[in-house]
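Right, I'll just put the structure down here and ask away after.
Left out: one protein chain. Kept in place: all the others.
As written, the chain order gives the labels A and B, with residue 1 at the start of each chain.
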Amino acid sequence: MSQNILEVTGLEKHFGGVHVTCDIHFAMQEGEQSAIIGPNGAGKSTFMNLLTGYHRPDAGKVVFAGREITGMPPHKVVRRGISRAFQVSSIFGRMTVSENVRAAVQAQMRATFRLFASARTLGAGETERMLALCGLEGKRDLVAGELAQGDKKRLELAIALAGKPRLLLLDEPTAGMSIDEARSTMELVDRLNQELKLTVLFTEHDMGIVFNHARKLTLLHRGEIILQGTPEEVRANETAQKVYLGEHRT
Amino acid sequence: MDIAPYALQLFSGLSRAMVLFLLSAGLSLIFGVMNILNFAHATLWLLSGYVTFSIFTFLSQQFGVSPWLLLPAIAGAVALMSLFGFALERLLIRHTYERELPEQLLLTFALVLILGDVIKLIWGLENRRINLGVRPIEMLDTLVNPYQFVIIGTGFAVAVGLWLFLQRTRFGKIVRAAVYSRSMVSALGIRIPMIYASVFALGVGLAALAGGVFLPLLPMALGVDLDIIVQCFAVVVIGGFGSMLGTFVASIIVGIVYSFSILFWPDGALAMIFLIVIAVLIVRPWGLFGTELRS
Partner (left out) sequence: MTAKTRGPWSRLYAGFGISGPVTLLLLAAALGVPWLPGEFWTHVGTEVLIFGLFAMSFNLLYGYMGQISFGHAAFFGVGAYATAMLFTALKGADGQIGIAEFLLSLLAGPPVAALVALVVGFFCVRLTGIYFAILTLAFGELLFYIVFSWYTFTKGDDGIQGLLPPPFFQDSTNFYFFTLAIVAVAAAVMWRITESPFGYALRTLRDNQRRAGFLGTNVRVHMLVNFVLAGTFAGIAGALWGPFSRSVNPGLLGWGESGIAVFMTLIGGAGSFIGPLLGSVIYTMLQAVVKMYTVYWPLTIGTIILLIVLFAPGGILGMIDKRIQATRARKDAAGADAAAAAPAKEQRP
C-alpha cells in the first residue's frame, strides 16, 4: 500500500457556537483523484480553508507528505506543495492574464524579493506553458478582471498550477462554465492527474462531473463525514440519496 | 495634595469629551451605515459654530442681548445644517459609495478645504465666540465655569436620547440593521437612499449641536477642525467603528487623557492620544467595544 500524501485526523472548527467541522478523519493517497460533495453549508469550503491554513483548526491534525502542517499560514502551506483554486474566482483583477500567471510562477520560484530582476523575462517559459495548458494563450494580454466567468475559472486553475503543487485543491472548478468549457476543464484535470500524477481533491455540485471524474467520494453533511466510498457505492447508498442526491434530482 | 488643578482638568476634560462624543457619534453612524469616513465632519461642526454665532448675533440685534437666545440660535443652526447635510449627501457623497476608500477620503477631504475657505470668505479670519457672561462658581477649591456642566449634561442627554432613538424607533432599528447588513435592509424594501441621506443629516445635525453648545466655552477658529477631526478618528477607532457605547466611553477616555496630559506634557497631549490609538489598533484593531469581523 502506498504512502498517504494527506492525512487529516480529528479536525474540528467552530465559529462562535456553531460547529462547522466536526471530528473529520480523512486521507488521500498520492495520485488519487477524489471529490468532496455535500449540500450548501456542509462545510466543504471550510474544510479546504482548514487544509490550506486560511482558518486555524480548533483541534486535530493535518499531515501532508509526512510533515505536520496544522495551523501553518497559507504561504507556507503552498510551499509544501498544496495549491488551491477558489470557488468564487479570486484572481488579480487589474493585472493581465499573463501577469497573473507570471506572478504566480515567480512566487513559486521564490523570486519575489528580487528587486532588480526583470519581471518580464523571469519564468516566462513556465508562464507560457501554463497559459497553453489552460487554453489561455489567446487571452494573455486581456485584463483579468474583465474576463468571462469561465475564463476566470481557467485562469484560477492556471494560477494554482503555477505553484507546482503535489496536491491540487479545486473548489467547484466548473462553476459558471458552459457545458463545453466544463468538459474541457475536467479533461484537463484528468490529464494532470494521470500524466503528472498530481493528487487532486475537488468539490463540485454537478453530480455528472463528480461521478465521471472522481474515483473516490466523501460526503459531508453539517460538518461531518457521513459516507466515503467509490462513486458506485455512494450512488447506491440510501443515506446519501436522502441527504444530498435527492435534492439535486430535478 | 492640591486637587484644584485636577478638578479643573476633570471638568474641562469631560466637557471636551462630550463635544467629541457628539461629533464622533455622527461620524461613527455615518461610517457604520454608509462605510464612508467623513473627513469633513469637524469642518461641518466648525461651520455650524459660525452659523450659530450669526443667528445669535442677529437675534440679539432684534430682541436685545440675552443668554437664552443661544437656544433658538442652536436650534436654527441644527435645522439648517441638517438640511445642508441632507443636500450634501444627495449631491456629492452618494457618488462615492461604489468607489475605493482613498477616493471617498479625498472627496470628503476636498470638502474640508472648500468649506474652510468658505468660512474664511464669509466670516473672515476673526475668531467667533459668544460670551454668555456666566460667573464662575467656586467648588473643590477652585473656580469652575458652570457652563461646562451644561455641556456635560447635554452630552449625557444626547447619549441617552440617541440610544433610545436607535433602540426604540423604527428609523433607529433600520439604521442599526443597516450597520449590520446593508443588503438585508434593501431586501426588506426600505428606501436606502433616503436612509443614507437621513443618517448623514442626523450626523451633521449632532455636529451642529456640538458646535452651538461649544461656542460659549471656546472660540471658533479656522483650523481647529483639523485638530478635532483627528481626535474624533481616535475616538471612533478606540471605541470601535459602529459601536455607540464604544464611542461614548472612548470620548471620555480621549477627553480626560487629553486634559490631564496638558498638566504633564503640554505639547504632547495629542501625542498621548495617538499612543492610545496605536496601542488599540495593534492589540484590538476592531476597538474596545467593536466586534471582530473576519475579512
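To be clear about the criterion, contacts are C-beta pairs under 8 Å (C-beta built on N, C-alpha and C of every residue); 3 or more make two chains touch, one makes a residue touch a chain.
Computed from a predicted structure; not experimentally measured.
J.: For the chain that's been dropped from view, list the shown partners it touches.
T.: It touches the following shown chains in the full complex: A, B.
J.: Would you indicate which residue among A:Cys22, A:Leu122, A:Ala148 or A:Ile226 is in contact with the undisplayed chain?
T.: The missing chain is touched by A:Leu122.
J.: Can you work out which residue in A:Ala107, A:Ala148 or A:Leu196 touches the chain that's missing from view?
T.: Candidates A:Ala107, A:Ala148 or A:Leu196; residue touching the omitted chain: A:Ala107.
J.: Identify the residues of subunit B touching the omitted chain, counting contacts across the whole complex.
T.: 37, 92, 95-96, 99, 101-103, 105-107, 109-114, 116-118, 120-121, 226, 230, 233-234, 237, 265, 267-268, 270-271, 274-275, 277-278, 281-282, 285, 295
J.: For subunit A, which positions touch the chain that isn't shown here?
T.: 52, 54, 73-75, 78-79, 83-84, 86, 90-95, 99, 102-104, 106-120, 122, 159, 162-163
We take it that only the chains that are shown with their structure count from here on.
J.: As a quick test, compute the distance in whole Å between the mean CA positions of subunit A and subunit B.
T.: From the centre of subunit A to the centre of subunit B is 49 Å.
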